[in-house]
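Note sheet for the following structure.
The complex appears here minus one protein chain, its other protein chains still in place.
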Amino acid sequence: MGDYILELKDVVKTFGGVQALKGVSFQLKPGEIHALMGENGAGKSTFIKVITGVHQPDSGTMLLEGEQVTFRSPLESARMGIAAIYQHVTAFPDLTVTENIFMGQEIKNKIGLYNWKRMNQKAKELIAPLSPALDVHKPMSALSVAEQQLVEIAKALSRNARIMIMDEPTASLTNHECEELYRITENLRDQGVSIIFITHKFEDMYRLASRVTVFRDAEYIGCWDVDGITNHDLISKMVGRELNQMYPVKTAQIGEVVFAVEGISREGYFKDVSFDVRQGEIVALTGLVGAGRTEVCQSIFGIMPPATGSLKLNGREIHVRSPKDAFRFGIGMLPEDRQIQGLINELPIYQNVTSAAMDKFLNYGILNVEQEKEAARGFCQKIQLKAESIQAPPSSLSGGNQQKVVFAKLLNCDLKVLILDEPTKGIDVGAKSSIYEIMNELASGGYAIIMVSSEMPEVLGMADRIVVMKAGRVTGTFEKGEATQEMILEASLRQKEAGA
Amino acid sequence: MNGKKKWKITGFLVQWEMILIYLLFLINILLMLARPNLYFASGTITSIIQSGMDLCPLVLGMALVMMMGEIDVSCAANMIFCSMTTGLLMDQGMPAVVCVLAGIATGVLLGMFNGVLVGYVGMPSVIVTISNSLFYRGIVKIILDVNVLRNFPAFYTKLAWNQIAGIPLAMIIFLLMAAIFVVVLQKTGFGRKLYIIGNNAVTAEYSGINVRKTRLAVYLIMGGMCGIASIFFVGRMGGGVSSTMGVGYEMNAIAICALGGVSTSGGKGKMYGPVISTFIMAFLIYTLGLMGVDANAKKTLTGLVLLIAVLIPNINKDLFTAVRRRFRKI
Amino acid sequence: MRKITGNKNFGLMVGLIVLLILAAVITPDLYSVGSLMNMLRNNCVFVFLAVGEMIVIISGGIDISISCIMALSGCVCSLLQFHHPQVPVFLWLIVAVLIGMVCGMFNGFVVGTLKVTPMIATLGTNYIFRGLAFIISSGAWWYPHQYQMTFQNFSIGKTAGIYNIIWFAALILILAAVFLNDTTPGRRIYAVGTNKESAKVSGIRESRVMLMSYTICGAVCGLAGMLYVANFAVGNFAIGDGFEMTAIAICILGGVSIIGGQGRVGGVFIAVLMMSIITSFISMLPGLSVWQDAIKGAIIIIAVGINIWTARSTRRRELKERGAML
Partner (left out) sequence: GCGSKQDTAPADTGSQNTDASAQSGGEKDAAPASSNSAAPADTSASGSGSGDLEGAHVLLLKAAGTFTTKIYEGYSDYMESHGYKTAEKSPTETTVAAQVQIIDELITQKVASITVATNGDAGYDEVFKKAKDAGIIINSVDSACNPEFRTIHVNQASSESLGAYQVRAAVLQALGVDYPGDNMEKAVDDALASYTGDELRIGVLSASIDTPVQNGWIADMEKELQRPCYQGKVSPELDKKYGNDDLTASTTQAQAFMSENKVDVIIAPTTVGLAAQGQVLKQAGSDMKVTGLGVPSEMQAFMPLSPDENAFDYVCPYMMLWDLGHLGALSAAATLAVMNDGFDGKEGSTFTMDAWGDYPETTFTAAPASDGGTEVIMDDPYVFYKDNMADWINKM
């Protein structure tokens, strides 16, 4: 039995009526990096939570170094040397970075009180390799999503665990930070830590993992050595069917400029940002963490209107003071953080879908619910949403399917310009490709699309034009053909604007 | 995602609003058994219902406010302020219609003040309305001082105390208003917005809902309902008002809404709930009174009933899933 | 300078200073040592209530029943010390705290374990505790001659020239500050208040933390009840009616976030001072007795407004600094 540090057999977990795990098995060797992959809703996150004791399995056994164990709370697993970074950032927004890092393993002085000084100091040391400028005294809520993710990583690292589990840690990181994370992860492995690494990105897997386990529809599909498996095989194992082309061939006719951003600035966020987007075109907005892309999008969308500069729709200047205005002008946005900005977790899916354009279903002020459901059903089919029913709340869906609900919401509005902030963050290959498909279709249908993305292949694969930002300024604009990964990276590190 | 969800009788029978109805029946049966002579005497039921109607407009408004995830602790003070406006204008000899409308307009105005502070300035509603409660009542105390207003339109007392064919007038008006509120909350886009904001105000904002305006609108409605409540209240109080009246009514209104299944954190519940629980409270308190329960024991019991009632849905949910699972196995 | 204006309680402190100056000009009598001490002494009860309420609010709950816990403990202590004068008085201190703890535990159980919304749960127990207080006291009042001097001395006796009740309040403030800032259970309260989900995956049990915060709140309010009756040497089941609202107002004025996760003892302390001064100040202005409520309400709104405004301007300044770096 000594072969495996962690072994799970026939683990079953149900939530109400939903079977999240149907008897899955899994083995982790000491000192390996083991990738866990699978479509959205395959049960990966649930599996992790069963390991760490957040959820208790209905049946099945878990062996830690050959000994059978059961964890009734994450504290118990932590005590046994298992650390985890969960998929949805599990930060305490009002507590400082330091405290978040040391939650559960506080440093205390002789009489049992917190030693804030030492904790702050150690926190700084832990976070420095990941993000040197981060102020550990700041509350978590003041950080961007990516920065929060970095803190979560630092927190897991501080545990000195034997087993480290990371659930999509790279989902909101840019290439640069991913590299840093790879380095750290490899370091850990070299120190003998066993690592489970959940991801939707193949490059993560190739780069790090020696073995990969695939789940599909709550079932265990198999485990392979990374060396012996091809991309194509893996995808078909994950989706259960053949998936030929990740990025669709663009069919859209690019037309006139629909929407132009001219020299907008907002103090402390971004300065003098200009770009435009044409009918049928997909413009990617990329850059490193904290480049201010999200803020530019929010400005355009009316969440926090720009202080100076102007927006032009079809050549006419428009004033967008609120998202309501934006929708009226035909500008819609898929926000970065779907949990906080995109979903209404307690209301049924169909009400989520119709929430941005309820007026369509109003008769003399009364909502026509049947019509609403009809429309929602249509959109959900279009994006292949996996849900029990459109009456179910989004909280019962997996991360990827939740994102699809937000997507369906935008489809329901009649838009001209679509802003997609990290549209495929945490979405599996199957869903990703169908979202690319949809984007392509929309572009063909005459939409102008602005896509914020940190994933280089996605940027290169989907965009007609690429706008790179660095520290609140545009540092480069590239046409589809001319851009390479190196050029983009160079631009995102460049000090001064180079001009388009 | 498949087709329509089937309407299930079991699901219908155990939903919260139905449980409230059972509760109402239970209290009735209790009273019927304990005091048959009183229960079947003419006028008893009418009196009971009338006794619970003095704050019904507050309940309706509060349900909207709570649905949105906010609260209004100032409604009782607002209500007294409205009564004062009407009363003072009546003393000036203004036509009754003008006075009543001015009273309601006052309510809307005070509601607007709440709404602007909550919606536009971004203060938490609890603090805004607690301090405005002090503020509004404080002004009433300053203006009225030791004086009492007794000059109110005659229909006030008729509304609260008269009946048509044994049916209390106040109840008829209440049910009419309740019908409007049910439609507004359950059927209209406006109502849906309240659910959305109550669940996740940020998402609401990103979905193009003008959250500030909606918040303001709800507080305006609440203010208006305070104005209307002043009619019911002053009527019930026999057409007289002084500065300290109606203290604690806001808590009663909140308790009734909570009993009705409206969550204080927003986004949950239906309008029927508070409507039914308005009657439950009336019956409960009156019944305890008729059974000779001492005024203080009455309070303790009311508290227990409130607690047990809000506990039922939790127990009920577990029970329901257990039952469902068993049926599925068969 | 920036550090001062950037402080979360800046608005409050400005308000407090303005009030102090105003009071000094208009009612200089307020500043005689005796008046000041009496003012503090009689408002100490709000220190207890607000600290208790604060702990509950930080954990993400709210407690409407605090004044009733206070009344219950006040009644029981009054009754006992009257009927059993031979028992050493410090025992009543323990009794008071225990009664409060039991009540608080019940609240915590209903909120934490049974998962009833805090507002409603404590609205319910509010009625229950007050009713119990009535039943225990049979509606009777206790008057000064019915209180032993040793019992009264808990509040009105002096140590080092300062009333004991003020010492108690200071002790509670310090304990609360250390507890909330530097101990694991204290930080757990913030953790649960700021994000329940995260707390769950960090192995913090929400139900236990809620139980703890309500129990502590209850204990402090129980103590408050005893010291309150000892202070005034008058007691009945109705004491403290409506204090919960004042306590909540003080908390929010002191910068405690009503949705949980944020709040500091210092802010609450300043807020209590401010409220006490307002009350005493207004009651000393002849003819202004009826203005009390209106002025209190207006001041809370304005103070909270200033707090929001300073928070915003701090943020603006931060952004400006960052803007310079762009």
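As written, the chain order gives the labels A, B and C, with residue 1 at the start of each chain.
Just so we're on the same page, a contact is a pair of C-beta atoms (placed from the backbone, for glycine too) under 8 Å apart; a residue touches a chain by one contact, two chains touch by 3 or more.
Nothing here was measured: the structure is a model prediction, and the numbers come from that model.
All shown chains touched by the missing chain in the whole complex, by label: B, C.
Touch with the chain omitted from the figure is made, among B:Ser243, B:Thr264 or B:Ser277, by B:Ser243.
Screening C:Val234, C:Ile259, C:Ile306 or C:Leu319 against the full complex identifies C:Val234 as the residue touching the chain left out.
When the whole complex is considered, the residue among C:Leu180, C:Val290 or C:Val304 that touches the unshown chain is C:Val290. Think of the hidden chain as still there; on chain B it touches residues 34-35, 37-38, 41, 43-44, 47-48, 50-51, 54, 141, 144-146, 148-150, 157, 160-161, 235-249, 285-286, 289-292, 294-296, 299.
On the side of chain C, touch with the chain left out of the figure occurs at residues 27, 29-30, 32, 34-35, 38-39, 42, 45, 82-83, 134, 137-146, 156, 232-236, 238-241, 243, 279-280, 283-284, 286-287, 289-290.
Everything that follows uses one rule, which is that only the chains that are shown with their structure count from here on.
Centre-to-centre separation between chain B and chain C, using Cα means, comes to 30 Å. The geometric centre of chain A is 43 Å away from that of chain B, both derived from CA atoms.
The set of chain B residues touching two or more other chains is empty.
Shown for chain C are the residues that touch two or more other chains, namely 257.
Against chain A, in their complex, chain C makes its touches with residues 178, 181-184, 187, 190-191, 193-195, 197-205, 257, 261-262, 318-323, 325-326. The touching residues of chain C, when paired with chain B in their complex, are 64, 110, 114-121, 123-128, 130-132, 134-135, 139, 237, 245, 248-249, 252-253, 257-259, 290-298, 300-301, 304-305, 308.
Residue ranges of chain B in contact with chain A, taken from their complex: 1-2, 4-5, 183, 187-190, 192-193, 195-196, 199-200, 202-210, 267-268, 321.
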